[in-house]
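Quick notes on the structure that follows.
Every protein chain but one is kept in place in this view of the complex.
Each chain gets a letter, A, B and C, in the order it is written, and its residues are counted from 1.
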Amino acid sequence: MTLSDASAVMGAAVPLDPALLTRADRAELLRFMTMMRVAEERALSLYKQGKVPGSFYDGRGQEAISVGAAFALSPRDRLCILHRDLGAHFVRGVTPDRYLANYMGRADGVTGGKDGNLHFGDRARGCVGMVSMLPDMALVANGMALAMKMRGEPRVALTFFGEGSTANGQWHEAMNFAGIQRLPVVFVLENNRFAYSTPNELEFAADPVERAEGYGLPGVEVDGNDVEAVFAAVHAAVERARAGGGPTLVECQTMRMHGHGAHDDMGYVPPELLAEWEARDPIQSYAARLLEEFGFAAEEVERIDAEVRAYVGECAERALASPLPEPSAALEGVFADRWEPLGDGAAPWSGWAEPGDRPAAAPSVPPPPGPTIERRAA
Amino acid sequence: MTLSDASAVMGAAVPLDPALLTRADRAELLRFMTMMRVAEERALSLYKQGKVPGSFYDGRGQEAISVGAAFALSPRDRLCILHRDLGAHFVRGVTPDRYLANYMGRADGVTGGKDGNLHFGDRARGCVGMVSMLPDMALVANGMALAMKMRGEPRVALTFFGEGSTANGQWHEAMNFAGIQRLPVVFVLENNRFAYSTPNELEFAADPVERAEGYGLPGVEVDGNDVEAVFAAVHAAVERARAGGGPTLVECQTMRMHGHGAHDDMGYVPPELLAEWEARDPIQSYAARLLEEFGFAAEEVERIDAEVRAYVGECAERALASPLPEPSAALEGVFADRWEPLGDGAAPWSGWAEPGDRPAAAPSVPPPPGPTIERRAA
Amino acid sequence: MAELTYLEAISDGLRTEMRRDESVFCLGEDIGAFGGAFKVTAGFAEEFGPERVLDTPLAENAIVGAATGAAIEGMRPVCEMQFADFIACGFDQLVNVAAKLHYRQGQSVPLVVRLPSGGGFSGGPFHSQNPEAWFLQAPGLKVVAPATAADAKGLLASAIRDPNPVCFLEHKGLYRHVRDEVPEGEYTVPLGKARVAREGGELTVIAYGSAVPLALAAAEALEEDIEVLDLRSLCPLDTEAILASARKTGKVLIAHEATRACGVGAEVAALIGAEAFEDLDGPIRRLTAADVPIPFSPPLEQEVLPQLDDMKEACRELLAY
Partner (left out) sequence: MAELTYLEAISDGLRTEMRRDESVFCLGEDIGAFGGAFKVTAGFAEEFGPERVLDTPLAENAIVGAATGAAIEGMRPVCEMQFADFIACGFDQLVNVAAKLHYRQGQSVPLVVRLPSGGGFSGGPFHSQNPEAWFLQAPGLKVVAPATAADAKGLLASAIRDPNPVCFLEHKGLYRHVRDEVPEGEYTVPLGKARVAREGGELTVIAYGSAVPLALAAAEALEEDIEVLDLRSLCPLDTEAILASARKTGKVLIAHEATRACGVGAEVAALIGAEAFEDLDGPIRRLTAADVPIPFSPPLEQEVLPQLDDMKEACRELLAY
């Protein structure tokens, strides 16, 4: 696989049953992708204004993946979300104010200032915050899936990782263990052509999706810039896992459109490659498709954009108004006093709107009260 | 892959050019396998007599693999030999006295009592001693191969590992790195059906040899009880690596005929499975083949056996006469004063007998003086 | 009460907790049908089924990682490292994922990692290590190291019920050599409380794990007024009990089998040197393994690991100071 193969990305390996997505779903997909784009743009400008301590990372160009994948999940499914996947947090119900506050190290950020970047998971929404070491969360997702399997619950764990992370031994341990135990887990691989500055050809000699069979699990390759293709592939994998069919590796071909972090000018990326993928921007192309294929009016699409921008703007104000944490908090919380369950996340896909669609056997666990800036401000 | 698939082991995937092995080579192959068998039997009885501290492990039933693989190597090739691979030590020139002395923790053991079991490598013979953590040595072999490649030397590193060890993340890191860098390394996988008590089906959902392609390297499966098949496959892999063709994974199908260690009664192994593989004993079947196919006389084969037994007996006497190390040695040697090169190993295969066969570009490195009991006794 | 070996007590504690709470399960290499390298889980697969006594592939990060995820989802996993030494292969998941999740995210991770540790039986450099100090340099992990059968059972139960990751160091040398009265049925010993194993007024030997019986044997043999404090928990450390005993006797020897540099003995010595300085009547001494890998051959291993004579000698020296 060389860089130029990027243009040979396959289409959706799983054909989408068009009935799965309603018109409202499609609007939501566009809305969440836009929210990710706009929120990250806002965060980047806060970073440039010196309001974000440390460093800054975003997932520009990869919005279709986290949004499309998370959209396929039920409330009681569980996620480990990675550093390019802000959209998945939004789909689960995290609001941009808490994301921005987290980046700024404020008391109302998801981690209350304990951790930064996208190193967070909202417990109240069924998410476990990632660690930096990649791809460690794949093994944690396995563990959640193992618990679900042991208890016979029709639930699924999902996690993301970049293609660079597949070189790490923990990736292999995760695939192998999931394959042996046929765990209800979905692995979403985001091949954005680079790991920091390292191109695909220095990461592996054969594309990682080709390895799935060697673990006894199916590997599916999709166009990671097509949100419906991602949704279709992940939806199929989730259903398979939920039905006891075991894990799936879904490789999403995409491109990291920004530097590894805001400090990285991407001098190592050929400009043609960027241009080629810029033309395939997941948000632009989905908006165009909504107009052309699904009968959306231009105003509708524009309204989504305008509403999201206004909303993110308000969120930024709230985040900026949030205080820095009390220093004494730094010395608290190393140890837990008791275990508490994760709460359930939002599941905006219409497939979960009707109670009949929900897995009957799933007992409901009350979500622990999760802090939100809204609540605080109220 | 289930247990019963064991009977479906493939034949040699690489056809052997019969001219590669002379009559004398064949006698040597039988002799080294017998030496491994007899030396391990002797060590086991020393263990039962309480002369071996700690625990005891052997490679009964797997003699064809270490002998056949090591036989294909040149003096300047390098090895990391594992716990079932005593035969490879013998091929490289380690004598049974030093093996037995090492097991008994004596001063003349290869490690002088610092380490036990088969956790040794004779520096003077181009070997690096294994660590317990599996399969860590695969990464060390990569490093040796990397040095050879960087210096443009037509040399090869070879290492072994069990099928159970392929589940560990380090295995993956080794395969992936070797594949990317096209390192001159040969990986010999010994699938002896079990990792301790764990059967294949709990180790992986697809046979590891099927994973080779996913690392961009060829995977070859051979009958690990056929010493010529192993030699042929490893010889081809070594030649390929030496010529710059990169790594190969050679899976040898075999059976661990003893418990994991001497303490293990193998209650978990179906007796039929043992019986099936007993009938395919690598030494018995090779002896039979020498008689039937290669015109050996019965006396010749019997003489090899008798000579080896006598020799190992003498070696055991020497090992038993070796003293325990001085306690003060325990506090020495944590740090090195200087780096010294590994020495070259014996290369008994006739292919290395004529100087013209040796890689022209290989500069000769003088071996450091390696301790031998012979020298000491002299 | 029944007389059990340290090993039997661990099995008993684990079995009792598995009966009490069906979210408790075990995972590790060869722990199912085979019952584990040391047979701690012998018979468990029959009683609890193979799902709750899960045989994993040879992959320590996978074990600790799976336990972390399962713990988050409400299970109470008990991982077995086949030997404590192999934790180096699962280190990242332990110190970076499990240890930090509560501090970072408020996420409790109730898991136990059982670590058969220690030497003295020619296990060599990879089957004899005592890795506890690594864990103390990874905030978020609790660490316990019982010295008696009763504590082994009681601390294991507490570790399982604790909502945090707990490293449970079980010393292989004690498995079959230590035997004492163990309460039947459910039994817990609180984490973080040291135990005065022998009262005395002239010298305190602070020890844990295999160093405790060694200290007791030395004290008996010397017939001196020696106090032996068994730490039991290394994190949290019972600083009160340590300082109280140090202040009482004024002389302290800290003993453990792990290597010396940056070991638990160093931490205890530093604590005493800072907090009990004014009450000291002599230097704070340590008896530990030398800073070398643990060698295989018996005379070498004995040279490296603390022996009874070394303990007696160290006590005598301090008493005479």
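Everything below uses one rule, namely that a residue touches a chain if its C-beta (ideal position, glycine included) is under 8 Å from a C-beta of that chain, and two chains touch if they have at least 3 such contacts.
Bear in mind that the values here come from a model prediction, so they are computed numbers and not experimental data.
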- Shown chains in contact with the undisplayed one are A, B, C
- Note on the structure: Contact with the hidden chain, among B:V131, B:L291, B:L324 or B:A346, goes to B:V131
- Sort through B:V67, B:A145 or B:I283 and give me the one touching the missing partner chain. B:A145
- Query: Just one of C:L191, C:V264 or C:C315 touches the chain that is missing; which is it?
  - Reply: C:V264
- Message: For the chain left out of this view, which of A:V131, A:V222, A:V238 or A:I283 touches it?
- Response: A:V131
- In chain A, positions touching the absent partner: 53-55, 105-106, 109, 111, 113-117, 119, 131-134, 164-165, 167-170, 195-198, 202-204, 268, 324-331, 334
- Query: Residues on chain B that touch the omitted chain in the whole complex?
  - Reply: 78, 111, 114-115, 119-121, 123, 128-129, 131-133, 136-148, 150, 157, 169-170, 173-174, 176-177, 180, 333-342
- Taking the full complex into account, what residues of chain C touch the chain not shown? 85, 88-89, 91-92, 95-96, 99-100, 103-104, 125-126, 131, 133-134, 136-137, 139-140, 235, 237, 258-267, 269-270, 272-275, 277-278, 280, 282-286, 291-293, 295
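In this section, only the chains that are shown with their structure count from here on.
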- Note on the structure: The distance between the C-alpha centres of chain A and chain B, rounded to whole Å, is 47
- Residues of chain B that touch at least two other chains are 167-170, 202-204
- Message: Please output the residue numbers of chain C that touch at least 2 other chains, ranges allowed.
- Response: 56-57, 59, 61-62
